[in-house]
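Before anything else, here's the structure in question.
Only a single protein chain was left out; the remaining protein chains are all shown in position.
Chain IDs A, B and C follow the sequence of writing; residue 1 opens each chain.
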Amino acid sequence: MPRLTIHRLGMAHPANVSALAAMLDAGTLRAPHIRAVIGKTEGNGGLNDFTRGYFTQSLLLLLSRVMGEGPEALAARIPVILSGGTEGVLSPHYAVICDEPGDAAGEGLAIGTAFARPGEAGGTDQIARVADAVRAAMADAGITDAAKVALVQVKSPAGGPGMLLRSVAAGALGAGLALGDVPAGATPLDDLSIGSDRVSASAGVEVTRDEVVVFGTAPGWSDHLRLAVRPMADALDLAAVQSAFRGAGLTADPDVPAAERARIRLVLAKGEPDRTHAIRGHRHTMLGDTDLDAQRHLRGALGAVVAAVAGDGRVFVSGGAAHQGPPGGGIIAVFAVRA
Amino acid sequence: MPRLTIHRLGMAHPANVSALAAMLDAGTLRAPHIRAVIGKTEGNGGLNDFTRGYFTQSLLLLLSRVMGEGPEALAARIPVILSGGTEGVLSPHYAVICDEPGDAAGEGLAIGTAFARPGEAGGTDQIARVADAVRAAMADAGITDAAKVALVQVKSPAGGPGMLLRSVAAGALGAGLALGDVPAGATPLDDLSIGSDRVSASAGVEVTRDEVVVFGTAPGWSDHLRLAVRPMADALDLAAVQSAFRGAGLTADPDVPAAERARIRLVLAKGEPDRTHAIRGHRHTMLGDTDLDAQRHLRGALGAVVAAVAGDGRVFVSGGAAHQGPPGGGIIAVFAVRA
Amino acid sequence: MPRLTIHRLGMAHPANVSALAAMLDAGTLRAPHIRAVIGKTEGNGGLNDFTRGYFTQSLLLLLSRVMGEGPEALAARIPVILSGGTEGVLSPHYAVICDEPGDAAGEGLAIGTAFARPGEAGGTDQIARVADAVRAAMADAGITDAAKVALVQVKSPAGGPGMLLRSVAAGALGAGLALGDVPAGATPLDDLSIGSDRVSASAGVEVTRDEVVVFGTAPGWSDHLRLAVRPMADALDLAAVQSAFRGAGLTADPDVPAAERARIRLVLAKGEPDRTHAIRGHRHTMLGDTDLDAQRHLRGALGAVVAAVAGDGRVFVSGGAAHQGPPGGGIIAVFAVRA
Partner (left out) sequence: MPRLTIHRLGMAHPANVSALAAMLDAGTLRAPHIRAVIGKTEGNGGLNDFTRGYFTQSLLLLLSRVMGEGPEALAARIPVILSGGTEGVLSPHYAVICDEPGDAAGEGLAIGTAFARPGEAGGTDQIARVADAVRAAMADAGITDAAKVALVQVKSPAGGPGMLLRSVAAGALGAGLALGDVPAGATPLDDLSIGSDRVSASAGVEVTRDEVVVFGTAPGWSDHLRLAVRPMADALDLAAVQSAFRGAGLTADPDVPAAERARIRLVLAKGEPDRTHAIRGHRHTMLGDTDLDAQRHLRGALGAVVAAVAGDGRVFVSGGAAHQGPPGGGIIAVFAVRA
């Protein structure tokens, strides 16, 4: 019986994987169980953010040394999904997601992964490729019903200057299509009311083909971990953030008390600067700042709202939320160990 | 009987005072009642942020035209306290604070203002000058007991490259000294455990001498407006933020409901990037980002936490909180009309 | 006989027009002779650069006070063409361009100005409006032959997010059309090999309709001022820069010697980050930097090359050079008093 476990680790800089190395050395984590890594590095999160690639190279070197398998082979098997940009209170960290041996029966939270075929970013073919990959990841997890999928995380290639947000949108639509949340024929960035409330998508220059991680309920997995995913109406949707933490079995009054914080395993949020240039009728300036990228603005703000409930800055928050949750809003997902 | 009123207005750009012009034209606000203006403009908040000066010039031109008094004379009488930087969800806006005629008896929230003597920024003389100005502003408000002061807002000259945060610190110590919250002899930026939980200080290149606005309870003022001020332990202190809104008579569950939001008159927060490079034990990157000023990081994060409770982005949030609230934290103040 | 004069003045900050005020007070310049102002302010040069509006407001207030004419009336008559961004060695400054009384006969360098009709930015109608305005400005200068035009400077409205470079391009095409350098039917940003080597165009949020200034040779103007304009093949075209200075009658070996520098009246350059992401076969990173706007990169680099020849940083350099000089390059213009 597999048991989904998540180890959340800090990093002193983007090449610092010593916390994981220590676990591997101590035997508290065995490398072959690692299924995916999701993390937040301290770059600018844009086209010239190389901290994601630097962390990935460092991580794969470590795993390669431990497992005796080449970095390329590992990269083709283990999705490493990183978001650059730890604006404001956000803290650089990474979650190592494993399927360790367990003994529970019944159903529990499962993970499945898949890599899409290579191809062009931003168009309908990317949508189809990602949809196929999501189906493959579901099968990998043992999830037979799309209704049992709680969250799909997609990471896509940046696709060159000007294409990054389009590639994110295509990845989101592809995942939504596979889940039945999005109709066939939807095209990236056109009708933004179309989307899925259980998809998180991003893109980066260091990615060469779409990577997919699916979380959902499947038979034969241990039931010790809860995942709650909620749509957020906008970047100020504090009630939705609290609801996600409560859905994962935690107190949020207004924040998670110190005694419960160790049960949090991964917090993930997607959002976007509202395209109307206003939030609840009041003008924001994120989209017209020549000095500070709109996504850096967004991550700093949304990340702080989520961190204020979570109790610390270890929040994976990523901008570019087209087709992910409501327009101008996004989604929030919380993984926590049962009490 | 004076009645303290606050009109909160939006701006389409830093020179846009048309909302105030419309009120003056319509007679819903009479210019001679204006005692102070506190606002947030969309600059970078640093040494080369000229949006504060631009707004001030535009505001004073309008008032000069209406009142037939020169801009310089108005500037010497009406504190215009601006903070640049509307990072993230923050919305450019300004609060026009007036003492309009009222009819209430008893005690109520009062305003007093004063300008300090000119002098050098950042040293003990600035502390003494600001302390004197706070005492003068208390007298102006009719507040005879420092215990009745709820909030002091100080705006100081930037004092040249490298001096800005020192000038803020001296302004804060001066106000704290006048209130009895800070011992005599304290020096700027030395012992950061010294400070006041009811002082908000900032500095800007457009300021030529320290400007002080005092809010507190005094006899003869209408009692329709409530002000609550709370210390925040750090930038994630969501409970303190809610407490301030509740102290001002508003629901905060978790945020102020839409029906109550119109009662909010002014929300003001001070904070700072934690100098230990960590918040609650987790590393933040605000202080070592060569591309993004630490105060921009802080404002975007703290502003979002406060805005998520307030319900919109009209929050005056300013960085540089030395000697204002706990180290690594700051203060939060909420003005609201009674239900 | 009019005599074209240019006074080049420094500014301590974007609202600082005291150097001009001193000249007006001293009578060394009479306000009614002012025909146009071209300057460089220290903003970021982008959508949220308000230093241009701030300078314009300050300048018009000064002129209004001196001339007893409202700021709006002055703004509708005197083009104030500003470029934000004094990256690197560039120095904030402004050139006050006048037609003072002179006594020379024959032909000389003339100025003409015009304002276009209001309208939408970025399309063919803007091209037509600007072309009409250029013809009007030529007539204003007394220039009857387009071949006698040396330089057209256009400043256009920004036209909203994402439209700025398109508005610049339309302005450039409109001017090129009026000069006969560009064929009818050209559309903005399509065929970048189409353009004029004697047009400089820019755009800003503070501009409400296209403003045009034409310089060229016309009868009845004093011949004491020389203007040389050259195309630059790329941002490293040092030979072209030297050629412009030499064309204006100055030594450039390699730079203008100190003794000749006072003869320089205005230096103006347009350029752009090469869209191929390379200069002379070597990759540049201007177009993919999430932290630093491409035009800030460009102005800092091109401005330094020009300033190194000019001998100081008083160079008007502006990015966005589509249809102005060769693709990836731009133009350089030097005004100097004859020896």
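We adopt the following convention: a contact is a pair of C-beta atoms (placed from the backbone, for glycine too) under 8 Å apart; a residue touches a chain by one contact, two chains touch by 3 or more.
Just so it is clear, the model here is predicted, and its values are computed rather than measured.
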### Task
Specify the residue from the set B:Gly45, B:Pro79, B:Pro157 or B:Gly171 that touches the hidden chain.
B:Gly45
### Task
Check each of C:Gly112, C:Gly216 or C:Gly313 against the chain that is not shown and name the one that touches it.
C:Gly313
### Message
Considering the complete complex, identify which of C:Gly10, C:Gly70, C:Pro161 or C:Pro183 is in touch with the unshown chain.
### Response
C:Gly10
#### Entry: Residue touching the undisplayed chain, where the options are C:Gly108, C:Gly204, C:Gly300 or C:Gly329
C:Gly300
#### Entry: Interface with the undisplayed chain - residues on chain A
13-15, 42-43, 48, 50-51, 53-54, 57-58, 61, 205, 291-292
### Message
Just checking the interface: what residues of chain C touch the absent partner chain?
### Response
10, 12, 42, 44, 86-93, 235-239, 242, 254-255, 279-286, 291-292, 296-298, 300-305, 307-309, 311-314
### Task
Just the residue numbers, please: which parts of chain B touch the chain that's not shown?
44-49, 161, 285, 287-291, 293, 296
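We adopt the following convention: only the chains that are shown with their structure count from here on.
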#### Entry: For chain A paired with chain B, centre-to-centre distance based on mean C-alpha positions, whole Å
38
### Task
Averaging only over C-alpha atoms, locate the centres of chain A and chain C and give their separation in whole Å.
48
### Summary
Touching at least 2 other chains, the residues of chain C are 48, 291
